[in-house]
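Here the complex is missing one protein chain, while the rest keep their positions.
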Amino acid sequence: MATKARVLKPAAMPPRSIGRSLLLTLPIAVWSLLMFANPQRHLIRSEKVASLITAVFMIALFFLMMRTGSTYRWRRFFFVALGVLFPVGFIHTVMVMRGTMGIPIEEMIAGRTPFCYLPIPLLILPAAFTKSLVFPGSLLPGGGMSGAGMAAMAGMWLAITLVVGKGWCSYACFFGGIEEGMAAVRPRAKLRKIDPRWRYGPWAVLLAMVLLSLALFEPAYCMWLCPFKAVSEYVAARNTVGMVQNGIFVVLFAGLVIALPLLTKKRTQCAFFCPFGAFQSIFNKTSAFDVKIDRARCSPCVLCKTACPTMSLTDESIARGETLMSCMKCGACVDVCPKQAVVWHIKGTEVACKPERARLMFLYAAWAMAVMFGGTVIAGGLATILHVFV
Amino acid sequence: MKLRAILGYSAAGVTILVTLLVPFFLMGQFAKGFASLGLHVDEVYSGGPKARTIQSAGYSIDIHRPVFPHMLQTEKPFVQLDWRPVSALPAHVSETVDVDGDGQPDIRVSFDVPENPKTPLRVNVVALNWKYQSMENVSKEKYSRLIVRVDDAIIVRVPLARP
Partner (left out) sequence: MATPLILGEALALGLASGPACMASCGPVLVPSLLAERAGLRLNAGFLSAFLGARFLGYLLFAAVAWGLGVLLVLPQAQRLLLFGVVHVLLAGVLLWYAYAAGHTCAQSCAHSELVRISVTKKRGLPGAAALGFLTGVSLCPPFVAAGVRAAGLGSVAAALLFFAVFFVGTSIWFVPFVGLGCVARNEAVTTVARMAMVLIALYYAYLGFVMLMGRRVHGY
């Protein structure tokens, strides 16, 4: 990430008037009301207060995006809150339900293992060959810890992905915020030289895990490599293999999610490891929105390349006027560009022709999904904390 | 170029429309779609569908269809038996079970039923039929050899012997 001074001083774009910003925020305010004030949800007091705080939080952030013209900075507040509060709510729930973060075999046999979206790409081939889902959850509602079932989570994933593509990694993933928060701690990166070939890591992990999952008929990534078991749950170790598996995720979490983002100011787990992110990259091809570079305005100063948390800009891609397939549409490059050459873009239209319109259309879609999905998770985590006081 | 721009804006507009439909329609429809694909949770986890039930004194024994793992799964083939409800079980269960329904006892199963549901369970299985493997003092070693309590049932999985 570029230094703080450079982030705060993009090309001079006058702030939008307060009235106009409020007007543009109105649809998101209405949407938030619809999402959080559902009369069919019977909420206790702490949940009501948490929902109100979250709605105000999300509306305020969107207002600031409209007012300042900056996306990344405000989106990051939401994303870090999501990354911090998801584990709070989730771990609290598992501790209440079973007293441990370790999933006992009884829960797996009962089909009550909560299903997260990370194993989705691993389940496809075994299901195609045998119609079996190699995950100890329940397919239908009534199963899983949330009661939603695997079909519901898969349905939610597909619906949100249709809207945001790989923007999932910036507006929906409830794990990435931890790294994003760690990457923001230091003002300058300590490790600046990163071999760009590490960017292929997620694809390699995806290929290896898909092949091993088919060969072994188990969700290989979940069993062996997922670092986020450290902030959610893991298979309770019953033998030496189990202990080795648990040791691996602790090391990966400490390294890829905590230490390396701190030192490099990059989202290292996302950029160099996450197989789900590689899978989501495919959906950047189906998304109507992307980020482009107006070569007429570009210097090139390559500030965008330095700012990108996932190294999705290279000298070659900048020369071509585009980001790589791994772009998560976080807005860091757009906000840092001193010439306003990096712009939001609707595919098929001219680059830098009405970029603010493209930005608005994308943000309405992405932020609506963020409110619906991430906002609910934030409210849940907040309610867990507030329950102590309210 | 103009056509491409029109298509681009149309796609962007459709995206906004899809966004509005996600929580009220699309999510539910996609979930139903996934549920209707005919998929099922792998039987190594679920234990396979129930084949028949044996009624005993106040409780029943559900016998599932034998599970034969796929591809290179770690697990051996096994058959799952459920004793339910736990509240109706005696303090010590020891009985023969006709697993395949041919009228002949196939295994003898014995285990204690502790009052505290959190107490670990142990089971002994003596195979009276070559199709099944005996187990001695087994707890929850692996998916194909275990005894666990799940809700109001005690589940025993007996591995099948190699053909």
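To keep things simple, chains are lettered A and B as they appear, and every chain counts its residues starting from 1.
In the analysis below, a contact is a pair of C-beta atoms (placed from the backbone, for glycine too) under 8 Å apart; a residue touches a chain by one contact, two chains touch by 3 or more.
Since we're looking at a predicted model, the values are computed, not measured.
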item: Of A:I124, A:A184 or A:L216, the one touching the omitted chain in the full complex; value: A:L216
item: Residue of A:M65, A:V163, A:V205 or A:A288 touching the missing chain in the full complex; value: A:V205
item: Positions on subunit A where the hidden chain makes contact; value: 129, 197, 200-201, 203-205, 207-208, 211-212, 214-216, 224, 240-241
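Following the convention adopted for this analysis, only the chains that are shown with their structure count from here on.
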item: Cα-centroid distance, subunit A relative to subunit B, in whole angstrom; value: 33
item: Interface residues, subunit A side, partner subunit B - complex; value: 35, 105-106, 108-111, 126-127, 130-140, 149-152, 154-156, 158-160, 162-163, 214-218, 238, 287-289, 346-350, 358, 361-362, 364-365, 368-369, 372
item: In the complex with subunit A, residue positions of subunit B that touch it; value: 1, 4-9, 11-16, 18-20, 22-23, 26-35, 37-47, 69-74, 140-141, 143, 146, 148-151, 155
